[in-house]
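Of the protein chains in this complex, one is absent; all others appear in place.
After this line comes chain A, so read on.
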Amino acid sequence: MSFLGHRSLMYKQGSSHSQDPMLKRDGFEDILEERRNSSDLKYALRCYAPVLYKGVTPCKANMLKNIVLQSDQLHYVINQVSQESGEAPDIIQEEASVILEEMAHRLQISTVRFFAFALSKAFKTLFQHVCVNEEGIQRLQQAIQEHPVVLLPSHRSYMDFLLMSYILYTYDLALPVIAAGMDFMGMKFVGEMLRMSGAFFIRRSFGGDKLYWAVFSEYVKTMLRNGFAPIEFFLEGTRSRTCKSLTPKLGLLNIVIEPFFKGEVFDVNLVPVSISYERILEESLYARELLGVPKPKESTSGLLKARRILSEDYGSIHVYFGQPVSVRSLAQGKVNRSTYNLFPRHIPRKPMEETQSFVNDTAYRIVRLQEDNMVLKPWVLMASLLLQNLEGLELSVLTEQTVWLRGLALSYAAFLDWPDHAPTAKVVSSSLALHRGLACVSGGRVSLVVGEPLGPVTPEEALFNRAVSVLSCASYRNQVLHVFLRPAMLAVAMHTAASSKKNEVYNCFSFLWDMFSNDFILCPGDIDFEEACYLLVKTGAVQMPQQDIVMTDIGQPTLSFFNGLLEPFLQGYQVVCRYLCEEASEGLTEKQYIPAVRSFAVKLILAGAFTSLSEMF
C-alpha cells in the first residue's frame, strides 16, 4: 500500500479537482441585465454571424443527410443488414433514410430567433439573473475555431438545452446540435420547434438495432468531423431528479471520441458546462416522481398547463463554461492510436478495452469538472443541516451552523455564491424566503414544510407528504455532496473501522467506495482516498501519525456532520438489504422491485425503525 506514503504527491498528480488551492474561477456576467434594458425584438432579429471551425461554410441540413447516407460506414452496415435479413440493399437504404429523417435536426435561424424572443420574456419573468462566465465563452469561441467542440452540460432541468442555445445565440457563437430523447417528439408542435432550433432525436433504446446505431453514429460523426456545429449532449443521459450527478452514459461519448482515435480529426475538445439553478422548475415534480408518481408524459398541453410556474420566483441561474478538455492531451500515453491501423476505419467495431476504459475515465472526469463548477447557494448548506435535524432547529443555531459549514465548504474549495457584505442573518432569512415552499420559521424554529392534504389522511398519506418535502430538501443537500463526499466517506470509514490503523480504514473506505460507485461520481484508483485524507488533514479534523488515522480534538463536529451527511444513503442500502433478506420472494422482477422496496420502507418507517426518509430512491 505504497500510496499511503506519498499521499499528497499523488493527489497533486492525479487530480485537478476543487481542492487545488490555486484553482481560479471566472467571474459572472448577468445576461438578463441587458435584456431588461433593451428591446427583445431587436435582440431576436439582430445580425447573427458566428465564427465557425476553421472557417468551414455552414452545411445545409439536407446536404448533411446526403453525406451520411452516402458514407462508406453506412453502406457497409446496409450491406451487412441486407445480407443478414435477405432484404434488398435499396430497401435497407430506404429504411436508413427514414431513420435519418426522424432523427435529423433542421436548424433554422428564424426558429432560433423566435426562441430568443420568447425565452427572453420567460427568463425575465422566472429568474432574477442568468449569469454566465464570459471568459468561458471566450475560451469556447477560440476552441470552436480550432477543433470540433462537444458541449457537455450538466442536466437538471428541461430548461438546460434551451438555455444553452439561448446563451450561445446571445454571444454570437455557433449554435449547437443537441442530442435529445425521442420523448420530446411526442410534443407535436414543440418537438418540431426544437428540431428547428437544433435538436436531433434519438430513441431511448436501440440496443440491437445495427442500422439505427450506424445511422446515428455516422450522423453525429459527420457533424463532428466536418465541424459544422458544436455537438451537445448530456453525459448523464437524463435529467438528474435528485440533483446528484448521475453516473455518465458512454455511448455518445464513444461516438464523438472515436474520430480522434481514427485520425479523422486532429483533436476533439470537450467542454464541461455546469448549469446551477437556485430553484429548479421541476422541484416538487421530481420528488413525486421519485416516490413513484409517474412522470407526466411530455406533451404540449402539459407544457401549457405548466405556465403556472411562470408566476413564481426561481432565483438565479449560473452557467459556467469550463476549460475545454483536449481529448488528444487526455489520451496521451493512455491509448495507442496505431491499434486502429490494422482495420478499415469504416467497419464498425467494438471499442478496445484500452479505449473503453479511457472513455469511461474521461466521462467521470468531465462529470467531476461539471460538479466542481456548480455554483452553490447558501441554501444548500442550510438544507444539509436541516436534513440532519428533521425535528427542526432554532433559527439562531441554524445560522450559526450555516456559518460554520460555509467555512468548511470554502476550505474544500466549494464554488459558493455567498452574497458579499451581507450580514449572515440576512443571507439565511432571504434563503428561507426564496424556499418558503420547503422550510418555514415559526416561533424561532426552522422546520420543513409538509404539504397539508385536505380531509382525513391515512398514516401512509401523511408519510408520503413528509417524504415529498424531505426529498425536495434533499435535492438541495445533494448539490453540495460532491464537495464533502470524499472526506465524508473517510469519516464513515473511520467510524466503522475496527481500529484507527490506516489499512483498516482504507479497507472500509474501499467498501464504501464500491458500494457508492453507482450513487456518486467516484474516480477509479486511489485518488478519492488520497483526496479525502488530504482534505481532512488540511482542515484539522484528522491527524495521520505513522500508520494511523485519528480524529483530532477539534475534529468532532466535522466528522459527525459527515457521518450524518451519508447516513441516509447508508440507511437506504440497509433497507434494501433487509428487504432482500426478509421479504423478497423468488421470482422478483425488476418492475416489481422498486415499488416493493418502497412499501417495505414505508412499513419500517411507520413502525419507527428509521428516522430518516430522504433516501427512498
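Keep this in mind: a contact is a pair of C-beta atoms (placed from the backbone, for glycine too) under 8 Å apart; a residue touches a chain by one contact, two chains touch by 3 or more; residues count from 1.
Heads up, the rule we're going with is that contacts and distances are computed from a predicted model.
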item	value
Options "Alkylglycerone-phosphate synthase", "Translation initiation factor eIF2B subunit delta", "NADH dehydrogenase [ubiquinone] 1 beta subcomplex subunit 9" or "RSH4A protein": UniProt name of the undisplayed chain	"Alkylglycerone-phosphate synthase"
Which of A:Tyr48, A:Tyr340 or A:Tyr593 contacts the chain that the document leaves out	A:Tyr340
Positions on chain A contacted by the hidden chain, ascending	262-264, 266, 336-338, 340-341, 344-345
